[in-house]
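With one protein chain withheld, the remaining protein chains of the complex are depicted in position.
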Amino acid sequence: MSATPVVEADKVAKAPNGARVGAGWRKRISDFAHAHRSWTIVISMAIGAVLLYFWSAFPPFSFVQSQNTWISGFVNAGVFILLALGLNIVVGFAGLLDLGYAAFFAFGAYLYAFGASPFSHQHLPFLLLLVGGAVVAAVFGIALGAPTLRLRGDYLAIVTLGFGEIVPIVFLNAEKYTQGTNGIGGVDRPNIFGFQFPGIDQTAYYVLMAIVVAIVLILVYRLLDSRIGRAWAAIREDELAAAANGINTVTTKLAAFALGATTAGFAGVLNASKLTIVDPTQFQFQVSFVVLAMIVLGGMGNPFGVAVGAFILYNIQSVLLKQLNATFENLHVPILQDIDFVKFQFLLFGIALVLMMMFRPEGLIPSQRRRRELHAADAESSEDLALVAPDAGEVSL
Amino acid sequence: MTAAALGRRMVSESATEGLLLRADGVTKRFGGLVAVHDIDFTIPIGSIVSLIGPNGAGKTTFFNIIAGIYDPTAGVVIFNGREMIARSRRAWLEPFIWFLPGFIGIAATIIAASNGAPDGEIFIMGGITLVALMSTLLVGVARPPRYQSALPRVGIFKSARPNDMVEAGLGRTFQNIRLFQNMTALENVLVGMHTKLRSTWVDAMFSTPRDRREEKEAAEEARGYLRLVGLRGVDGELAKNLPYGDQRRLEIARALGSKPKLLLLDEPTAGMNPRETQEMIALINRLRTELGLTVLLIEHDMKVVMSISDRVTVLDHGEKIAEGSPAEVRANPKVIEAYLGAPAE
Partner (left out) sequence: MIPAIAVGMVIAYFFILTFVLGLNPQTADHAPQIAIQQVANALSIGAIYALIALGYTMVYGIIELINFAHGDVFMMGAFLAVLFAGVGAGSIPGLLHLSGPVENPILLIIYMAATLAVVMPLTGILNLTIERVFYRPFRGGSRLAPLITAVGVSFILQNVALVLFGSGDRNAPQIFPLSWRIDLLGASVPVLNIVILIIALALMFVLQTFVRRTRLGRAMRATALDQQASKLMGVDVNQTIALTFAIGGALAGAAGTVWGYNFGFVRQDLGFNAGLKSFTSAVLGGIGNITGAVLGGFVIGFIENFAASLGLTRWAEFSVFVALTLVLVFRPAGILGQQVGERA
């Protein structure tokens, strides 16, 4: 029969009857959480949201800014969490490097502006537009993904980059419908079942965002462990072998684009309803890049890691950098006090992304699978027959 | 006679002759190089046939054609009574079919608009047109099985892609093992079962009872395939950590997942020691007797070829130079010459 398999150092030993021996409490909790994942997500989300909400009124948070400002920041972070979760489906699950992801964000936002603003003379219900934004984004996900299906990784990246450039330009130039550079302002705040969201107090947005993020997390995790999740992983590893095992790479990739775009649609609607203005400058390449940086830093492929990465990065960007400026100035630290960290923020993101890719590409909270994949180059030599990569002479799908 | 008519005749003929696969005149040209030339090949149901020949003879190219990776330059492959692989016919017609509803819709919308129909109606008509257009484009791009079988009825033919061949009942392994290295053995087999699982991403997202049940049953079934090929206790091991022999077995287990009728094995015993080779031979035999599979082998190990093949076909420089029982082929002077070279004059 089979020879004794090589056991990974972090694998758990097995007793003769197959039960896990000496697993430790950490593994047991992790297994429990995994088995009852949806509940874990809901409960931890609820606890976390309540905790953050109340704690932000107290030190050390209160030293930095008011509770409402913090809450507002968390809602914005939530927008980025949604974006990151969606891009994670495209890049992390399916392995398709989409550099124009902000385009879907734009579609969601403009749909909401078309549906609920004085400019468009429409005031459709919020929840309808929330779903509508996701649907429109998904449709464009398919439309923009379709031309890229036969392209190899590099080309796919460039074409999606181009799409990401073009979409805001189209919105900018279609002045009759979008008011061009001025954007569409005065967009309606949400009104859910009669409750009208106030303008100053951000609590309602916060609760709404927490609910949406929790739901999306649950759905994303379900996708990860499903038939299509495996199909995406297979395509990512070896597209030819995936097709040779019956996977329709076309529909599977399109599904990744579509599903990935839906969260951007949600994010676009939510963001528009909070900022009450939609203009093309909100959807430039910087946004696509920052979201990419978030999933790289957080843990590409791992939804929880990605969400954490997005949350942390956003807060670094919106709070920490400003604080560093203020602190260094107040303390009169030489050299550092003259640097405007806010101006430097994108540079710092770029550096962080590159450093991460070079030294810890699996991110802060890695998905097990990705860590193995990304360190393949450090592993065995290419002479090993079992690990021979598809050779250059073979067909590229 | 036309290619289509020839195809139809071959289909009916192969059905009566108990042939699972029939290839007629298959030729493949890469630029100036002819990889395989005018190959006729049949695989009777329930048989184990081998394809041998020196390196570069075109064996893997032929394999890849049958598996749907290459379009042949000429020739037809009938699989399981259906014409699956051949040069495209009237492929240019396809885009017209895709855009037809769109054209009709746009025309209707324009006519209505110029006749002064109200804005709301125009909007709705335009919307319907757009939806129809997107749907037909989607179908055209995704190529579901029913769409593919409907096309020949209007004279359009496009060769089957690899995943279509799997749906039709073909499974394959690769010469240089293409497992999903960073997935576990169980996950690899589950991917192999992709076409036989019916749950979609919708089922997955809403965690329907059907989805949960199917996942559980699938895991059981996958374990069954692993046992079948002789892999125990490695379900949770990553494919890349398995020893070489186990990886070859795993690839077969994965291919079995789609419940194929025909199994294509590309050098299944490459790099194996005599004991492992014996085990592989026994496994292949069991696949035929226990699962009723038909097997096509590419092999270099003559002992393997001679011991299990019902029929052996020899290729050299892309042409078939001999075919028959193992004993016949072994004694064939052309075969000997191809492998060992002609005696010095």
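Read from first to last, the chains carry the letters A and B; within each, the first residue is number 1.
The criterion applied here is as follows: contacts are C-beta pairs under 8 Å (C-beta built on N, C-alpha and C of every residue); 3 or more make two chains touch, one makes a residue touch a chain.
On a predicted model such as this, the values are computed, not experimentally measured, just so you know.
**Student:** Taking the entire complex into account, which one of A:Met45, A:Ala243, A:Val278 or A:Leu321 touches the absent chain?
**Tutor:** In the full complex, the listed residue that touches the missing chain is A:Ala243.
**Student:** I need the residue numbers on chain A that touch the omitted chain, in ascending order.
**Tutor:** Counting only chain A, the missing chain is touched by 91, 95, 97, 99, 147, 150-151, 153-155, 157-159, 161-162, 165-166, 169, 173, 240, 243, 285, 289, 292-293, 296, 343-344, 346-347, 349-351, 353-354, 357-358, 361, 373-374, 376-378, 382, 392, 394-397.
Convention: only the chains that are shown with their structure count from here on.
**Student:** Would you mind writing out the residues of chain A in touch with chain B in their complex?
**Tutor:** Chain A residues touching chain B: 1-3, 5-6, 8, 11, 14, 38, 139, 142-143, 146, 149, 219, 222-223, 225-231, 233-234, 237-238, 240-251, 254-255, 259, 369, 372-373, 376, 385-388, 390-391, 395.
**Student:** Which residues of chain B touch chain A once you look at their complex with the stated criterion?
**Tutor:** 64, 67, 69-70, 134, 137-138, 141-143, 161-163, 166-167, 172, 174, 176-183, 187, 190-192, 194-195, 197, 199-201, 203-207, 211, 215, 230-234, 236-238, 240-247, 249, 254-255, 257-258, 271
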